[in-house]
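Just one protein chain is left out here, and the rest sit where they should.
Order of writing sets the labels: A and B. Residues in every chain begin at 1.
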Amino acid sequence: MKERIDFARNAEAALRNPFLQSALRTAMVRFRSLRDAVVEEVPEWQVLREYAYATKMHVLANLDRYLTRLEANVAAAGGVVHWVRSGDEAASTIVDLARRHKAQTIVKSKSMTTEEIELNRFLHAAGVQVAETDLGEYLIQLAGERPAHFVVPAVHKSKGSIAALLSEKLGIPRFDDAAQLTRAVRGELRQRFFAADMGVSGVNFAIADTGTIVIVENEGNARLTTTLPRVHVALMGIEKVIPRLADLAVFLTLLPRSATGQRMTGYVSFITGPRRAGEVDGPEEFHLIIMDNGRSSIHADRAMRECLACIRCGACLNSCPVFERTGGHAYGSVYSGPIGAVLTPLYRGLDVGRDLPFASSLCGACEEVCPVKIGLPRLLLELRSRIVRRRGASWMDRLFVRGWVATMMNPTRLRAAGRVVRILHHLALRQRVPLPYPFSEWSKARDLPPPAGPPFRDRWRS
Amino acid sequence: MSAREEILRRLRATGEAEAPLPEIRAPIRITGDPVQLFLERAAAVGADVVRITSGGLAERVVRDLRRRGVQAVAVWEDPVLASVQSALRAEGVEILLPQDQTSTRVTRADAGVTTADYAIAETGTLVLTCSPLRPRSTSLLPPLHVAVLSRDRILPTLEHLFTDLHVLPSALTFITGPSRTADIELTPVQGVHGPVSIQVYVLG
Partner (left out) sequence: MRATLFVTCLVDQLFPQVGEATVSVLRRLGVEVEFPRAQTCCGQVAFSDGFWPEAQRLARRLLPTFADVPDIVVPSGSCAAMLREFYPTLFRNQPWLAEQTRRLVERTYELSEFLVDVIGRDDVGAYFPHTVTYHASCHGLRGLRLREQPLRLLRQVRGLQLRPLEGLEECCGFGGMFAVKFSSLSASMLETKLRAIEATGAEVVTGTDVSCLMHIAGGLSRRRSPIRAMHLAELLAAQ
């Protein structure tokens, strides 16, 4: 899609939705307080963030070596590694594997990477049934919607709308209780796990030294997805690799606390190849798909490279005052919030994502909570400068900024302009003069400041 | 050029950058008794945890499972569980051994009984490894997971675990409480896809 993501319009629509505003505010406040409580328990938190950043940047500086080491160790454990350049190649690899194994149904655990490549659309087109098994993703799939948040994809849906949806699709009564609704889904999906010929998962971390992939979850659906079907296919972006098993001591401390305010998520699966001789369960085949899909371009871009350190915790979303008011859909892309405002222009082009880096007050709350210390505000600023340089800005913007700078270049000019502005200010206060851009936007919600009298520089006496 | 070659070439092409790999962090000493901390932290995440002597284990497990109306259990083959297995058999509880644990059978069991290789006190986490005598599904498919843990396997922190752990099985799993979600209006619900409840017996 080459059309610009109109964030301002999407934000306006979100602001006009009282249920969404209330749901988001409640969810974000809750996430923040849960996160803060468990982070406070870790006195060495800042040291861990430094470690995580340094480890990720080291890996990125030696990414080819770590990926080949990972590949060798996955193969040594009996797994098969596939390398793909693009999302389309990844999806067709999965379709091929499904066909080769005559898989008619696939179960999937939650993976932003599979959303990024729109895997389900490919599978449907190829006549393969795919069942989302994460509760939130399952609900979204039933409703035909896109996720509104990495961690709680259905945060924008009320319990009532979920009850209505499940009642319609599963033929169950409209329960008022979250526990009953959940149990109904458990029963429905349990059958799907058994019927599935193939399970597709994402990867939170891939350990180069041991050829192990690590999956973090609460529900147990990833365990089921990677245990019951005969074939397990795991999709990872090239940036997911970390060097040593012991590095997980740090990353598994940072991720659950940052994402959901838990000391540890319900389950963490460490998978090293398929089942071994004599084992009675587990997949017979394990496939790891290592995907580029634009990451190598970001990797080559030194100023932007650090955004590949992201571990997809969602903490930046939860701390962002803009995200809190718009939710994930407004960002028009699978990655939302502050990290999304950086990734979307990079993955989909400055044309498509050109509003996103500007849709921020640069408050820096995201950077403060990022467990891997990505300098998000700085990345947003860098993107702003590229967008202005390559696409130009609106003529109003250019007029205002250049006018400002021209005035400020010269104190005499400033003095003269200051006098004119003071007169206009007085007139504006008496509403005799309609305000030009950007002051017109200002006045929608705010009064102008009171008249100031002579500027400081005129009052100064040594 | 294959996709592999192309990707690796692109990644190599960007040249060297000075970015040293940090040293692995040494395990930090925690204050207090790790066993006590484990009990607290596991309970905090919704696990039922009791301390018991090895002598009292079998009787206690049988009593607790009977109270829950358990009639069929899937078990791991492990010397620690031998007394439990025989006591359950004596009670007429159906025992499903590893070699018979097909997924259709295990999912119909009322409980899965396993040991735990390690536990992490700081987070209340059990660590389970799989093998031919220790299927993955035992702790996953039945609605109740019963885990027997020796107190000397309780490690204070994650760092302690990874210091010890070098060789990995095909599947190693961290289990922290029962399965859960908060996807519906952020309401916490226990028991989604994995077990609905978990009972831990700490020996010693």
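Criterion: contacts are C-beta pairs under 8 Å (C-beta built on N, C-alpha and C of every residue); 3 or more make two chains touch, one makes a residue touch a chain.
Since the structure is predicted, the reported quantities are computational estimates derived from the model, not experimental observations.
S.K.: What shown chains come into contact with the chain that's not displayed?
M.R.: If we consider the entire complex, the absent chain touches A.
S.K.: Just name the one of A:160, A:278, A:349 or A:454 that touches the chain not displayed here.
M.R.: A:454
S.K.: If the hidden chain were put back, which of A:126, A:300 or A:363 would touch it?
M.R.: Of the candidates A:126, A:300 or A:363, A:363 is in touch with the missing chain.
S.K.: Based on the whole complex, identify which of A:87, A:314 or A:418 touches the chain you can't see.
M.R.: Looking across A:87, A:314 or A:418, the contact with the absent chain belongs to A:418.
S.K.: By the contact criterion defined above, which parts of subunit A meet the unshown chain? Give residue numbers in ascending order.
M.R.: Listed in rising order, the touching residues are 7-8, 11-12, 15, 321-322, 325-326, 358-365, 367-368, 378, 381, 384-389, 393, 397, 401-402, 404-405, 408-411, 414, 418, 421, 437-439, 441-442, 444-449, 452-457, 459-460, 462.
One rule holds for everything that comes next: only the chains that are shown with their structure count from here on.
S.K.: Using the touch definition from the top, list the residues of subunit B that touch subunit A in their complex.
M.R.: 2-4, 6-8, 10-14, 16-22, 24-25, 28, 41, 45, 98-99, 101-104, 107, 120, 122-125, 130-132, 135-137, 140, 157-159, 161-163, 165-166, 168-187, 189-195
S.K.: Touching residues of subunit A toward subunit B in the complex: what are they?
M.R.: Per the touch definition, subunit A meets subunit B at residues 23, 26-27, 30, 44, 50-51, 54-55, 57-58, 60-64, 67-68, 77, 83-85, 89, 133-136, 139, 152-155, 158-159, 162, 178-179, 181-183, 185-186, 189-190, 193-194, 210, 212, 218-221, 223-224, 226-228, 238, 243-250, 252-253, 260, 262-282, 290, 292, 296, 299-300, 302.
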